[in-house]
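So that we are looking at the same thing, I have put the structure below in structure tokens.
The other protein chains are all here in position, but one chain of the complex has been omitted.
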Amino acid sequence: MNALEAVLLTIITASTPLLLAAVGELVTERSGVLNLGVEGMMIMGAVTGFAAAYTTGSAVAGVAAAVATGVAMALLFAFLTQTLAANQMATGLALTLFGIGLSGLIGQPFTGLPGVKLGAVHIPWLSDLPLIGPVLFGRDLLVYGSVALTAFVAWVFARTRPGLVIRAVGSNHHSAHALGYDVAAVRYGCIAFGGACAGLAGGYLSLVYTPQWIENMSAGRGWIALALVVFATWTPSRVAVGAYLFGAVWIMGLYAQGVGVNIPSQFLASLPYLVTIAALLAISGNRILTKVNTPACIGQTFVPDR
Amino acid sequence: METMDDTGYLLEAEEIVKRFGDFTANDGVSLRLRPGEIHALLGENGAGKSTLVKIVYGALQPNGGRLRWRGEAVAVPNPGAARQLGIGMVFQHFSLFEALTVVENIALAVPGSFNPRALAEQVEQVSAAYGLPLDPAALVADLPVGVRQRIEVVRCLLQNPRLLIMDEPTAVLTPQEARGLFVTLKRLADGGCAVLYISHRLEEVRQLCHRATILRHGKVVADVDPRVETAASLARLMVGADVQSVAAEPQEQAGSVALTVDALSLPAMKPFGVPLRNVSLEVRSGEVTAVAGVAGNGQSELFEVLSGERLAPAPESVTIAGRPCGVRDITERRRLGAAFVPEERLGHGAVPGFRLSENVLLTRHASGDDLVRTGFIDGGRTRALTARVTERFDVRFSRRDQEAGALSGGNLQKFVVGRELDRKPRVLVINQPTWGVDAGAAALIRQALVDRARDGAAVLVISQDLDEIFEIADRIAVISRGALSDTYSTDAIDRERVGMLMAGAHESGGTPDRDARA
Partner (left out) sequence: MRIVLEKRPERSRAMQVASPLLAVALTVLFGSILFAARGFDPLHAIYVYFVGPLTTLWSVEELIVKATPLVLIGAGLAICFRADLWNIGAEGQLIAGALAGASIPVLAPEWDSALAIPAMLVLGMLGGMAWAAVPAFLRNRFGANEILTSLMLVYVAQYLLDWLVRGPWRDPHGFNFPKSISFNDWHLLATFGDGRVHLGAVFAVIVAAALAVFMARTLMGFEIRVRGEAPRASGFGGFSQAGTTWLCFGISGALAGLAGICEVAGPVGQLQPTISPGYGFTAIIVAFLGRLNPLGALFGGLVLAICYLGGEAAQVELSISEKTAQVFQGMLLFFILTCDTLIRCRVRVERTAPGSSRLRASIGLGSPAARAADAGGTAR
């Protein structure tokens, strides 16, 4: 494997969790809910994924545990914000703080243990092609899964009735309620989907990216996923592009150090966060796209008359 | 269908009760409807009309009472079930989604698989059949209010309804558009469809409806044939007392110009907003000048640029009391003697979660009442001022110094208007002064506006209620799609002409056909 292959490989691995988490949050936000708990759901997915895989010896069990944990966390958020009409911002923050704390507690006995890595698939012939073979066709299933999921979400929003209903609920919950749609139920579903994706993204970190448990290993990726959704103006295809761009930035920092670029490592390490800010500024220039696509009800509490 | 016998009712609502917390919105309401009947539901704001129709449409569940549909007891657990029975509803504030296209909006209420192309064809057929033109691919946000209502109507018609509920449909239409709607409704009724028609416009009820059920404080007070009643007798039934009309001495001599707008153009700020197009206006002291127009034609934008919440491109674009004010903020304009009352009471004119004494501070903190000294709020003075306003404008509340959000619409509007009139402003700009307000409060507010004008103030009323405008205005201008017509003396213009202007007859190079884009 040459250096270029290695860089491309790591970029794809670094981008996949961002893409997964961002696509999930995109669906949540399209239904009019802002869940700031992505980081918390992700880190919980990472720790339970690792724990389940280590205990059972099966990476697939780890993936399942990560998804289930993400959904459970998301349902907690949904219960507070949808059933009890609590403030979405504050509840999302609570979810993140809670998740970081609980993951530390759960993960303590697993610190420093060798992990179980989710294996790559080998596709005959295609995987053996030079350069694109290992980069594109020799990856774990989740890489393909994340891309397929993004395409699926794009299709749902563009072509299907459930997609239309989600957009409607996010665009005007009063109208949706007046027409007889159960706003809370639609949002429960979208929040749970977002949780599943965030949990899966976390599992990817502890089962593929660095197959071990390190405290706070999500390192703000959940927040960057949130920024990606804004950057992508709530469009699945742009989320994918954004995720790979960010993955590239993340990896560039690491490689620059390896190559011996004479910049303090801390500056390179803070690059993804600075680039996130820059991305938010860049998209603010495109007000029309932002405003037309922004779910009009995002972050607003809805309590119907009964 | 003129012969009424005891059988053959389409819908019977019996002893419907609906409570919200401690408040009883419907208190044993009964209503019967025959096929082909256009039935008016009359009542003041808060009388319980909307609650009743939402129950019929399945959007609310009653606490008591029964519904019968074609003689059989039914439950309507949700609007989908209502639509399945053949009940369609056109909402007052619409149930549309601005970010979606016309066909997507319709698909959300029509059963069957989601096939935009097939549905678009159906939409085109129905709109052609009823003369209600619609472009299925248009984004709702880009459409004027009249067309939006058409979407709702077509959405109902697609399902061949047996009962069509219309909640205040003409509030957003020009007189000409309203006539068009009546033709459609009569045609539907002739075909056997019943129409439940909510309105507080008594003249049109008398023209259109076969029966009228009148609600007051959640109870049925009368069930009459409106064709043999007068508007005054209907009003008395609705209000429970004679409605006072505004007493205005005709203005002998026009005063000096106190508020001007000069050739003002302003791009839309929000993605779905309306740009102002070359607006010019003069408002004279001693007079009430009205800006008529269908909602959503730039009224809010005009208000914001007059109040200074949004600044104009040049200082001379807006003058108040002779001073260029285009780029002065709202506080500076207030200091020049101007006062403003926005359309939205809660969240714009007043802070819902704040007490009245805090809400008084919102607009009066810099108007020379010494409510704030060296940055500190004088609690005693704000409370005294609040007491003065609530007393003088008859603001009723259940507890002293209540939160604004807990007041009824009429009481809060009296407070918001009173807070400004208490200052005796030289210039007053008020947007939709009596929208959603009970008749008593509306009469009080209108009289106060006229009195203030006769006292020497220049009063600009932006309103979509033509009855109100013809009752209190000395001069009328009309706004349509952000363009303002010339100003006419009220004596020199009739409703017909105002209706044409509302439809855009004055727009430069434009045609009066507002449907050009649809």
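To keep things simple, chains are lettered A and B as they appear, and every chain counts its residues starting from 1.
Going forward, a residue touches a chain if its C-beta (ideal position, glycine included) is under 8 Å from a C-beta of that chain, and two chains touch if they have at least 3 such contacts.
Everything numeric in this text was worked out from a predicted model, so none of it was measured.
Here one chain is not drawn; of B:349, B:410, B:425 or B:482, the residue touching it is B:349.
Taking the complete complex into account, A:227 is the one of A:41, A:149, A:227 or A:249 that touches the chain left out.
Here one chain is not drawn; of A:7, A:68, A:252 or A:269, the residue touching it is A:269.
The chain that is not drawn here is touched, among residues B:104, B:135, B:152 or B:358, by B:358. Which of A:57, A:101 or A:119 touches the hidden chain is settled by the complete complex: it is A:101. One chain is missing from the display, and on chain A it is touched by residues 36, 76, 80, 83-87, 89-91, 93-95, 97-102, 104-105, 108, 161-162, 165-166, 179-182, 185-186, 189, 219-220, 223, 226-227, 230, 264, 266-267, 269-270, 273-274, 276-277, 280-281, 284-285, 287, 303, 306.
Contacts to the hidden chain, counted on chain B, fall at residues 20-22, 69, 72, 74-81, 83-85, 108-112, 114, 307, 309, 329-331, 334, 340, 342, 344, 346-354, 358, 361-363, 365-366, 372, 375-377, 402-403, 405-406.
Going forward, only the chains that are shown with their structure count from here on.
Chain A and chain B have CA centres that are 44 Å apart. Residues 159-161, 164-165, 167-168, 171-172, 174-181, 287-288, 291-293, 296, 305-306 of chain A are the ones touching chain B in the complex. Looking at the complex, you find that chain B touches chain A at residues 20, 58-61, 78-83, 91, 93-100, 104, 107-109, 113-114, 270-271.
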